[in-house]
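The complex appears here minus one protein chain, its other protein chains still in place.
We just call them A and B in the order they show up, numbering each chain from 1.
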Amino acid sequence: MTTLSANSAERKPLIKSRALRRFLSHKLALIGTIMVLTLTFACFVGPYLLPYDELYIDLMSRFAPPGTNGHLFGTDPLGRDIAARLFHAGQISMAVGFAVMIIATCIGSVIGVISGYYGGAVSAVLMRVVDAFLSFPSVFLLLALAAFIQPGPVMIALIISATSWMEVARIVEAEVKSLRNQDFVQAAHMLGLSNRWIMFRELLPNAIGPIIVAATLTVARAILLEAYISFLGYGIQPPLPSWGNMLNGAQQYLATAPWLAIVPGVAITIAVAGFNFIGDGLRDAFDSRSDLG
Amino acid sequence: MTDEKKNSAHLNRRQALMMMGAAGAALMTPMAIGRDKAFAANADATGQLVLAFSQEPTVFNPLMPHIEVDEGLYYAVYDTLFDFDPDGEFFPILAAEVPTVANGGISADGLNWTLKLKEGVTWHDGTPFTSEDVKFSLELTVDPDFRSFRSTGYKLMQDITVVSDTELTWTMSEPFAPMAAILASTYIVPKHVFDGVEDKNATILNTAPIGTGPFKFKNRMAGDHIELEANADYHMDGPFLKTLIIKYVPDLNVMYTQFKSGDIDVIGLQYITPDHLAEAEGLEGKEVTVAGTATFESIGLNMTRPQFQEKAVRQALYLAIDKTSIIDALYYGVPTPTETYMPQQSYYYNDDLPTHEFNIEKANALLDEAGWEMGSDGIRTKDGVRLYFSNSTTAGNHLREQAQQFIQQTFAMIGVEMTIKNFPPAVMWGDYWMNSEFDTVVVGLNTLAGADPDTSDYFMSTMSPALGGSGQNTFAYQNPKVDELLTAGAQNFVPEERKAIYEEMQAVIREDLPFLPMFQYAVVKGWKDDVTGPTPNVNNRIDSWNVRDWKRT
Partner (left out) sequence: MARYLLSRLGQSLILLFIVSFIGFAVLTLAPGGPLSQFALSPGMTQEQIDKIASQMGLDRPVVVQYFDWLSHLVIGDWGTSYRDGQSVLHVIGSHLFATLLLMGTATVISVTLGSSIGIYSALRRGGAFDYTMTVFAMVALSIPTFWFGLIAIYIFSLNLGWLPAGNMYTVGDGSVLDYISHLIMPATVLALVDVAIWSRYMRTSTLNVVNQDFVRTAKAKGLTGRRVLFKHIVGNSLVPMITLAGLQLPMVLGGALVTETVFTWPGMGRLFLDSLGYSDYPVVMGLLMASAMLVLVGNLLADITVALIDPRIRLD
């Protein structure tokens, strides 16, 4: 056991530092990191700097264009400050994104590692379940589920998670399958370590690179999906703002108050692009072959 | 190109203004509406007209469960026996005359009915229309194997007897004054298409409807439009259009844009959104008008909830609604404030009800006086009951959601916390609504059948599903006085006496406030100025009620 730990301990820092070095030299990834950090900062600190409350309704100042009366991004049809709503919405949308990442990664990892480790019938059944979920077009499943529950942030995160864990499961399964016959696993068996220990302490950490990449991209995907279903009116409900539901109804005012549509859309794009850039950088960083490219 | 277009639009406008005068005259004299073919030979049906709806008509058998927009098609393809004109007066369609106590069509006790039909009417497929078709249609509504839209009223009809091809009689098991209004919205279907059909729910009417109406069904492009063509043998004056296209445009903005650009001739159901009213009124070559509907918007209270047991609470809530701001700002002043469920155009409308005022101080004083004490969290409490409740409506109705959030803010000023809990339509109006599982709702209701003032389904204490009844009294409102008035009104056939009964009832309900009335809906209708005929009619659910009279000039 000592040898094993030493072995992995020896391997990990090496990969880590190399990965980190590569990640930092990846321009897009750095830009992505800056985008995400800036946006996060704005969403969590911004509300304290603004003179307006995100829920305060003032019918006298409806549809104020950006810049009027200290309304940085203008006001909405109820005269609420869009900047304040945007930042609060960002907290909610990003929280949903991260919640989905955690839930989906956990489910995916567990299913993937079990399937890859045991192989055979277990794998066949679990991977068919993965296939079944993949053959549901995710937007369809999301809408069908969201139409019949009371859609709060928690439920929306759970629903999106239900359609987002399959990729992680596949990645982990492939990785674990390729590792399970290697020497250190055989050794662990001989040392009498439990299956659970081998799966989660020995095998899973080896797949950590691809898992992190998939997790980062899951955040991006979750933010997009939340926007989709909220835009269609099945997502997070007002008065609680989310980037998606701020867009819901904006189409109606496209001609008269285009900023209602433009502002949240730009925020979504920045957030999603940021996470995608980071994911891309991480992929290159963890993938030794990318030196070629 | 653009100039040319403008010029022609201008010419049309001038011509149309002259035509509008004629249409206005038609509106003044109910006699001119729905004239019999005998009055004038049919002018040649010419031109095409595109009527747009924001929902898609899909149910083509009018006796099966359907929604408002489906009736948009029914008025073109089918006929009723008689119908309401904008003044609430009946005019005959398939009937030779509208049965009344005065003309002997209805016996003095309201139990025996005699109906005389027009001669020489044919179905679109050439089969003659007879009283057998009427008998069949009426009996179909209570057929246990048929998926019938409703059975209210019909189930009281007994011994429907065909006297001749143009005459039938029946008796009522009890006097029921709203029966005529129900008949006015009963479209007659052809008996012969049901011959030999095993499943009455699956006839040709579902896909290619056959009626006696002014237009024949030609084809349907699902998800897009329905094409209808003039019925040359129509039994009344009209139709004056060769082709009528009912277009489905699912988005109100796109619909308005297409109306503006001229792709749509008449903008129908869901109409022009209120925020476009000012712009629409300035459009060249278009007629735009605001018309009241029979639907009233209110905040409905679930009267079984402990929070709403005291009248003082309900009155305080009513005082804390800034109705004027909601109507003027959010709805651009289009709807009319109201104190009752009865449309203001109705003969039975009580115009003497106390007027609402928005007064936070008074509301607070009322609650203080009633012993509701403000808690440390800013919410009032009395005897362990907190003034905390949810409010629900259809998710996605933007204007309503805006109003909801605004009311939330003013309610907070009187120590009331209202949370918003909206659902998609299928959930909202399912058991949640029918079995009174809500605390409060924002709902637009039309409680009337045509111009008849009976609303027993909604306000009779025995009509609440939550209290073991089977009607639509989802507010679970119970008041013996109201029950008494409703019973008296349904058995009375004299309009003047009924008016007194229903005016008293409106006063009682206004005092009780089982719902907080907000406004009577009005919609912004529009059509090209070379179109004549579209006429608002508060007694019908949809614009095409007189499509037989529509013309292009």
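For the reader, a short list of remarks on this structure follows.
Following the convention adopted for this analysis, a residue touches a chain if its C-beta (ideal position, glycine included) is under 8 Å from a C-beta of that chain, and two chains touch if they have at least 3 such contacts.
Predicted, not measured: the structure shown is a model, and the values here were computed from it.
Considering the whole complex, the residue from B:G196, B:G223 or B:G282 that touches the absent chain is B:G223.
The hidden chain makes contact, of the residues B:P92, B:G268, B:G292 or B:P424, with B:P424. Per the touch definition above, the residue from A:L20, A:I34, A:L191 or A:A255 contacting the chain not shown is A:A255. Remark: the omitted chain is touched by one listed residue; of B:L156, B:I188, B:I267 or B:L445 this is B:L445. Annotation: of B:F240, B:F296, B:F406 or B:W433, B:W433 touches the absent chain (contact as defined above). Across the interface with the omitted chain, chain A contributes residues 28, 128-129, 131-132, 134-140, 143-145, 147-149, 220, 224, 227-228, 231-232, 247, 250-251, 254-255, 258, 261-262, 265, 268-269, 272-273, 276-277, 280, 293.
Taking the complete complex into account, residues 48, 50, 56, 58-61, 64-68, 145, 147-153, 182, 201-202, 206-207, 221-225, 245, 247-251, 253-254, 257-258, 261, 263, 423-434, 443-449, 457, 463, 465, 469-472 of chain B touch the chain not shown.
Here is the rule we use: only the chains that are shown with their structure count from here on.
If each chain is reduced to the centroid of its CA atoms, chain A and chain B end up 47 Å from each other.
Every residue of chain B that touches chain A in the complex is listed here, in rising order: 251-253, 273, 275, 325, 329-330, 395-396, 398, 401-402, 405-406, 408-409, 420-424, 426-427. Interface residues of chain A, counted against chain B in their complex, comprise 55-57, 59, 62, 77-78, 147-148, 150, 233-234, 237-239, 248-249, 251-256.
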